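The complex appears here minus one protein chain, its other protein chains still in place.
Here is chain A:
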Amino acid sequence: MLRQFARYSRTHLNQTNYLISNQTRTKYGETLIDHYKNPRNVGSLDKGDKNVGSAIVGAPACGDVMKFQVQFDDNGRVVDAKFKTFGCGSAIASSSVATEWVKGKTAEECLSITNNDIAQHLALPPVKKHCSLLAESAIRESVSNYKAKQAPHMMKAEN
């Protein structure tokens, strides 16, 4: 009976392995895997620079943490963006896409990027939607950090 059980469990295990690998193949698209394996713009910018907006956001349910920084030029357009993410593949890919997308955009244009755009671009499965939400809130926070840094200068210029 033991031998029978061993045979049963072996075939059963093989079946589940096959299922899992099959699922992952269909679940994660090529764009996502590309961004995960070759993440763009990893690193950091000078936090003290008044043209740099920094953000740090986290997903407490999975222990993810994401640092996101955007650098604006004097015309108010993003010239550089950097990120560092400790998290799952979807979180890394989402933030990588976000750094690519914000480049060349104004603050307002950056804020128009939604998590749905990112999720759609990466073909994220529903259970991974919250990873793209993390990237969206990282963009929002970094832009508002930049605006807060700019506010005193704006007031001086007006006076």
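A few remarks follow.
The definition used in the following text is that a contact is a pair of C-beta atoms (placed from the backbone, for glycine too) under 8 Å apart; a residue touches a chain by one contact, two chains touch by 3 or more; residues count from 1.
Throughout what follows, contacts and distances are computed from a predicted model.
Name of the non-displayed chain as stated in its UniProt record, restricted to "Iron-sulfur cluster co-chaperone protein HscB, mitochondrial", "Metaxin-2", "Rab GDP dissociation inhibitor" or "RanBP-type and C3HC4-type zinc finger-containing protein 1": "Iron-sulfur cluster co-chaperone protein HscB, mitochondrial". From the options A:Gly58, A:Gly76, A:Gly89 or A:Pro125, the residue with contact to the unseen chain in the full assembly is A:Gly58.
Chain A residues in contact with the hidden partner, per the touch definition given at the top, are 1, 5, 56-65, 67, 84, 86, 130.
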